[in-house]
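For this depiction, one protein chain was excluded, whereas all remaining protein chains were kept in their positions.
Every chain is named by a letter (A, B, C, D, E, F and G) in the order it is written, and numbering of its residues begins at 1.
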Amino acid sequence: MDELDFDWERQSRIGFGEAVLCEGKTPNQIEAIFARVRQRGASCLFTRLDAEVAARLAGLDYDPSSRTGFVGERAASRSSGAVCILTAGTSDAAVAREAERTLSFHGHQSSMIFDVGVAGLHRLMRRLEEVRGHKVVIVVAGMDGALASVVGGQVPGVVIAVPTSVGYGTARGGETALAAMLASCAAGLTVVNIDNGFGAACAALRHLNTFAD
Amino acid sequence: MDELDFDWERQSRIGFGEAVLCEGKTPNQIEAIFARVRQRGASCLFTRLDAEVAARLAGLDYDPSSRTGFVGERAASRSSGAVCILTAGTSDAAVAREAERTLSFHGHQSSMIFDVGVAGLHRLMRRLEEVRGHKVVIVVAGMDGALASVVGGQVPGVVIAVPTSVGYGTARGGETALAAMLASCAAGLTVVNIDNGFGAACAALRHLNTFAD
Amino acid sequence: MDELDFDWERQSRIGFGEAVLCEGKTPNQIEAIFARVRQRGASCLFTRLDAEVAARLAGLDYDPSSRTGFVGERAASRSSGAVCILTAGTSDAAVAREAERTLSFHGHQSSMIFDVGVAGLHRLMRRLEEVRGHKVVIVVAGMDGALASVVGGQVPGVVIAVPTSVGYGTARGGETALAAMLASCAAGLTVVNIDNGFGAACAALRHLNTFAD
Amino acid sequence: MDELDFDWERQSRIGFGEAVLCEGKTPNQIEAIFARVRQRGASCLFTRLDAEVAARLAGLDYDPSSRTGFVGERAASRSSGAVCILTAGTSDAAVAREAERTLSFHGHQSSMIFDVGVAGLHRLMRRLEEVRGHKVVIVVAGMDGALASVVGGQVPGVVIAVPTSVGYGTARGGETALAAMLASCAAGLTVVNIDNGFGAACAALRHLNTFAD
Amino acid sequence: MDELDFDWERQSRIGFGEAVLCEGKTPNQIEAIFARVRQRGASCLFTRLDAEVAARLAGLDYDPSSRTGFVGERAASRSSGAVCILTAGTSDAAVAREAERTLSFHGHQSSMIFDVGVAGLHRLMRRLEEVRGHKVVIVVAGMDGALASVVGGQVPGVVIAVPTSVGYGTARGGETALAAMLASCAAGLTVVNIDNGFGAACAALRHLNTFAD
Amino acid sequence: MDELDFDWERQSRIGFGEAVLCEGKTPNQIEAIFARVRQRGASCLFTRLDAEVAARLAGLDYDPSSRTGFVGERAASRSSGAVCILTAGTSDAAVAREAERTLSFHGHQSSMIFDVGVAGLHRLMRRLEEVRGHKVVIVVAGMDGALASVVGGQVPGVVIAVPTSVGYGTARGGETALAAMLASCAAGLTVVNIDNGFGAACAALRHLNTFAD
Amino acid sequence: MDELDFDWERQSRIGFGEAVLCEGKTPNQIEAIFARVRQRGASCLFTRLDAEVAARLAGLDYDPSSRTGFVGERAASRSSGAVCILTAGTSDAAVAREAERTLSFHGHQSSMIFDVGVAGLHRLMRRLEEVRGHKVVIVVAGMDGALASVVGGQVPGVVIAVPTSVGYGTARGGETALAAMLASCAAGLTVVNIDNGFGAACAALRHLNTFAD
Partner (left out) sequence: MDELDFDWERQSRIGFGEAVLCEGKTPNQIEAIFARVRQRGASCLFTRLDAEVAARLAGLDYDPSSRTGFVGERAASRSSGAVCILTAGTSDAAVAREAERTLSFHGHQSSMIFDVGVAGLHRLMRRLEEVRGHKVVIVVAGMDGALASVVGGQVPGVVIAVPTSVGYGTARGGETALAAMLASCAAGLTVVNIDNGFGAACAALRHLNTFAD
């Protein structure tokens, strides 16, 4: 297909490689991209990839819970325990796992802590010291997004908030969590797009790449 | 002025009296209403009343910080310590005081706890037992409105959340706090309009009146 | 599944137990939660649960019209006639029944009055005395949400308004009823999220728990 | 000024004459329009005209409460008692008076009934027969706009709803009343723009003109 | 089913009978309503009724293009040529036919003129005199809704504008046509909800009922 | 079907012929239109046409990637190399091809350059001189729409920006790219509706036609 | 001031020179920019410049009705009669004049036709041949923006639509006219930002620069 122009230099330019957002692409387009990657012997991360399409891509390391796939060589292990990923509720797990897989593909193993939403604050509190031990904390929360504000006020490290589309009515598909995280009274939070676990992981990679030097 | 038709029966019908929202009315309209109330010897609460207009209303008990005024007889003292009013930040104080004054006009003295926003969670935590001792808790917060979710998860009593227009950007004049409070993961919160300290107090009155009978 | 961290202490902390919003969770996640509850011998309420998934949960007391399920022991009967639930139209019934079931699970039997929307005002008016006899009134209405304003002006008790997503065009999936209820000229209404019959019931529980003491 | 091209034929084409919306025009533009009208000996209605500018237009019949002005000959008296204008609250009076003045300029005297918002429903109910005696009812209401739904369900004549920008927070400058009126459960309501008393009067004129032929 | 409370007095009160919006109701609810209507020997209009559900209602006069059904006696023929219905494009036809069927059910035969959108203005212009011969003109248009403004400036009768959800992108499901019609520079247009052909017909009925006396 | 009134004079009036937007029309309506076109021997462009419906239209020149179909004689070849179409990413290709096919139907062959989104700026930069060699540049981009701003600042010719619905979360179905393109700091960009490749091509035709005279 | 970095090469790169949007800049910033331009002997266009600030800039050619100022040499006269600017109403004149001044600064004299909004369609129709004689037509309209659709369907040349913030209520500060122009049923319209007369002129310049070659 002549509609493709890859950004193969991305790794050397900004420190992490080509990734393909599969949502919005036809199965034919995804197959063509996959073939081109294989042909070049490159490695690539596929996100938001449906299981049925994944099944057509031979040699893909696919994880259905995060809907991510890897092809090519993964990065060597580079860190463990630098990044902690928190979720407010069970429904946020898929987004959290997208972040975890993205980090893993780039050689970083992250800690995962689930179900610490602020409606049951003691669950967060009893693990707070553990959370504070990480350099980067990714907070994944939908609905009111309040977990990010609480964490932001308790943790000294980098806090990257990921609003999710979990919830109904005034949750507005993640817009409310997003706006609340941006308007948070806790200073120095940063925020990525709704359900963008991949983007949060890339932001963490920028930090790890830059400050490890 | 022939444009007025008061709802004098409101007290007997729903348990609290006529109140006048001054915002959106001309000074002349407010003066005419005031004169009608005085003439009848009735009592009335004025909200969102500017100091300059208040100065033209002889005999009004005016409080500038809440922009409320009373005329006529107040209710006899009916309770103290049933209602607690919390604010997230200093800028929420005016709305909180509107609630306090409305309750006071109807005979209820409320407790006030300021500046317990979740960015500094320990401030709330060290007063949590005190908060839990009230039957009704009014939570006044702008920005991310996260205080309501935390309180809602810790307090067994009635929780009435008041979003405020405090904040900028994605705070969107209180719309974000409102949406977040409604989408909260803490069950059984109820919410009133943005900056509506008066309405929160009236909701508290409905609770208090119902069981006083 | 290691993604679960229950809030078992909720009952003792705020007076009502763990509940699971099934929408947004995968069938596997729901089954895992159910198994964990059964294993502990706890009781739990499931909301927004599809019939197909419910059929996989042996021992669940499932009601298709409200899409709610119970597992474990229900609360002993605690009140009858304290809460009245009104609907504006037939399409609002599912939300009303979610509220009724939630109250019933916690031991409260509520009165139900259907189809009293304000376009045919006499239907409400002829049952108004009956409505006024309840301490808490839950008003369920979509479209213009006007029923809440009319009820709020006629009833002295606690009024909890639930906007529904019933309607089309400018009903905007319940946003208009929500905004209208919040902006209502009837003082002291409180409002919960769109279609949140569960939340309205929890708000009623807070009232019943607190003021029964 | 060469920027003007009047629509002098409007009266013969659609049954009511040229009117000038002054908001958004500079004082110089308004003066130029006024001069052109005077020069031609035509009649014209000015709406949303500030008092300071009106004072510069010699010979204008100006009413400050509605911010309308007339120049030229008014229509002969054509009807009385065909149109009734209702307002929900005192703050809606200016919009109602704009409608009344527009009708009056075209020869129709309308009935005005103020302060019949649904929070005090008995005020409307005791005047309902009077309202039902009119062919056209214009309902002017802000906040939740619920008055239109109640009237629409009780009155057989033409009902034209005018949302107003009265209210704060979720009233959203009249957008909520507008949306609620359009989504109303009362069938056959029609709606005009926010605060558009002039437009409601023109709609009434279309009804009255059609059957006067 | 005990969830039904019909408004049988509507005909005598406001001049047109009970109608049922089927969208949002379950097939079981619709069947129950239908049975109740048949049992009473009443007549009723069903709107937004899917063909599959309609097939379960024996004795229903169903029209698939408008998705409307009649049961019971229709009104005797009362007028022909009083109402004209215009559409901007082919996709607006279903909404136009809903209006036509509603009028027909109440005894009024209307004229239909299709495909006169303003992008090909001559199509409207060559039929303008025909349009002007009607007392009520219903304009059905999506996208930019501009047809309503042009007709409103050329026609002296009652103009009822129905925005439709036709279009994509900034058409925003009919919100743009709705807003444009309300903000129209043509005075005295009235507007109903998006896709609400039924409501436009009811508004026409109010006019015909009132002004025919 | 009597619901059709074609605009056959469009070609002579504005320089390009009748086109039919199939989205929102029923298959029966599309077939009726197609039959009418064939019967007259006219030519016509169909856009947003699903493959299943296209299969029912004998003699249609259908392209699935752009979902466009031609019937009747195409325009003679009129230009090649006047128009360049750029896309930011693979998912934008369908919209770009709709533009290309529309131009081709009217006799213009355009250049296509894919995958030059600004996240990998060098891809655009190395083809910039090629882009600058065209009189009209159509920029097709979703997400942040930033490609249009960069191109607008580098290219002297006519730039027509087409926002696409590619992206998720705050991409808001193309609204963000649309707003960003309109608010661009690069002067003299013009913009068409979201996903409107057809409209961009028609705008290009207006430019090309004007100076071909 | 060290905060300035001019884009002096813009003229050679894209065919029109540096322009400064003064809105949002402090008077001190504007003065610093002006001084830098004078010092270099360059020419520059200032838009949205308040009269009070303009008075501080010696040697500026300022026009208060369009709030534009010129400094430095204007372009030699290059065309007359290529561009026609239409306005729907008097309030749109300021935006139209911003376009006219921008074109004039670059050597193009445009025709101006005021007050041809579609509510009085004959005004446009009697000048339609005159409008059709121009290669580029700029349509300036607020409220419903319907003028753009009518013109787009009648004129073969380039049509650039400029929505204005004229109107109230659902005009929403120009958002409705903008959306309606983008969703227009007239093909090949292009649109610029709200009130952006400058941008429309720059788009016309791109056309004139490119196609004059």
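We adopt the following convention: contacts are C-beta pairs under 8 Å (C-beta built on N, C-alpha and C of every residue); 3 or more make two chains touch, one makes a residue touch a chain.
On a predicted model such as this, the values are computed, not experimentally measured, just so you know.
Of the chains displayed, those contacted by the omitted chain across the entire assembly are A, B, F, G. Across F:G24, F:G69 or F:G169, the single residue that touches the chain missing here is F:G169. From the options F:L4, F:A42 or F:V118, the residue with contact to the chain not on display is F:V118. Residue A:V159 is the one among A:I85, A:V116 or A:V159 that touches the chain not shown.
Although one chain is not drawn, the whole complex shows that of F:G72, F:G107 or F:G153 it is F:G153 that touches it. By the touch rule set out above, chain B reaches the unshown chain at residues 87, 90-91, 93, 114-116, 119-120, 122-123, 166-171. Listed here are the chain G residues that touch the chain not shown: 2-7, 9-10, 21, 23-25, 29, 33, 48, 165, 174, 178, 193-196. Seen from chain F, the chain kept out of the figure touches residues 88-89, 117-121, 143-146, 149-150, 152-154, 167-172, 175-187.
Basically, only the chains that are shown with their structure count from here on.
Chains that touch both chain B and chain E: C, D.
Chains that count as touching both chain C and chain D, per the definition above, are B, E. Averaged Cα coordinates give chain A a centre that lies 49 Å from the centre of chain E. Shared contact sites, meaning residues of chain D that touch two or more other chains, fall at 10, 119-120, 152-154, 167-171, 178, 182-183, 187, 193-194.
Chain pairs that touch, as defined above: A-B, A-C, A-F, B-C, B-D, C-D, C-E, D-E, D-G, E-F, E-G, F-G.
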